[in-house]
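Following this message is one structure expressed as structure tokens.
One chain of protein is taken out of this complex; the other chains stay put.
Up next is chain A:
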Amino acid sequence: MSAPNCLRCLLQLRPSVALPRHLLVARSTAAIAIAWTAPFSTTTANNAKTGGGGSKDKTGGHIRAGKKIKLGKFKKNTTADRGKAPAPGERKAFRKKILLSNNNALPVPGLVDLTPEHMLDPQNAATVLSIPDAVVDQLRAVEAFKPTQCWGVFRKPSMLLRTETIDLMNRMKGAAKQKQTLRLVVTGDRITGKSMLLLQAMTHAFLNDWIVVNIPEGQELTTASTEYAAIPGSDPVRYMQQTYVLKLIQAIRKANEKVLSKLSTVQSHPELPQHIPVGSPLMQLANSAKEADNAWMIFQALWQELTARGRPPMLFALDGLSHIMKVSDYRSPAFELIHAHDLALVRLFVESLGGAGAFPNGGAVLAATSRGNSPRAPSMELALQQREAEQAKAADVPQPDPFFRGYDERVQAALRTVQVLKLSGISKLEARVLMEYWAASGILRTTVDESAVSEKWTLGGNGVVGEMERAALLTMRL
């Protein structure tokens, strides 16, 4: 190793660089002090931007750097230009994007729009019908469509009316007629069409001018991803989720505009910051929710108005039930986990589902379980199994495991009187109709005969719709 300092510089006690005076002055005094105080050093001088040893640039002409090993000098510069990174939220938006039509798909001849009567007639079981455009907008507003559903490969959003669909619609209709509330949980295996059945129920509600309130994902309320605050004066303490509620009010307003615009308030709401006199249109009340701060108050007022006597029937729906049937991820001020049923909005749904808050104008409270994304909720599972066994009048109703601790009494209580609709695979006739629709859209490139239907139906685990889609549509064997 060569000496870091030039001998000449060491001999005379002066800054190692023979600099012109004006440069010396310009240089920071600290650097000079270092040069003065430590002329001897065992480390190689590390000059800023110096090319190498002995270079006579302005920083240090006489400072010789040691022999340096330059690693990877033959490597190419690997920092390739990757283009513009996606903006914040762009990736999520792409992931959650919902495409409802595809102009490359062929229009299906003879496809008719749904009418309110279509969904009630048992003759229409195993038919594919398209959703009217107005209803599509409403469904989109309440986020009834899911990104996992295959809307984006067809020309127009259409759906298969299953036997279960017709059955459920008739039950909803019957309940509304008798001013009763249908409280029902849709359950079943993965991708058997539970969310789709909820969507069909919402379609039915929109077609019949019901009021629809939809919580698209129960998960959004309990995974501590939205703001929350304790409701002042509540005992026991309940928590409101203002931002979410604001979004919900806006969704309700947008989706139910047709119905709400005809209605006006029947109660005075003195607690609201904005004065809304009795008889003012409901849209005005809904529109008054502009910011999250008073969203919960306005939501309560809106809820009171919507559940007042003489209103149209209401559908309250929620997907992903197991997320709200557990202890949430939120924390109380004492840093204890908050039970999901202590969140005010969740509580509203659970009470409606449990029968505590019945709708005076009739309607339905529907919940769908999710199998792809569902935390363990043993109480919910057990309750649903028990209800199912009770409905089927089975001899042995499943009993709770006496030595298992994970049961939740509140969940048991909430699901004590619900009805359960268990979805499984579709019949072969329904499968045939569905596959004919696929083929007519130009997506399924086979002749839809009995053998093809039978093949896909079997591949799809005895007609599980999602699995059939996977087997027929989502493979790249076009």
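One rule holds for everything that comes next: contacts are C-beta pairs under 8 Å (C-beta built on N, C-alpha and C of every residue); 3 or more make two chains touch, one makes a residue touch a chain; residues count from 1.
The rule we apply is simple: contacts and distances are computed from a predicted model.
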Chain left out of the displayed complex - its UniProt protein name, from "DNA primase large subunit", "Mitochondrial ribosomal subunit protein-domain-containing protein", "B-like cyclin" or "DNA replication complex GINS protein PSF3": "Mitochondrial ribosomal subunit protein-domain-containing protein"
Hidden partner chain, touching residue among A:221, A:421 or A:440: A:440
Chain not shown, touching residues in chain A: 106, 402-403, 436, 438-440, 442-451, 454
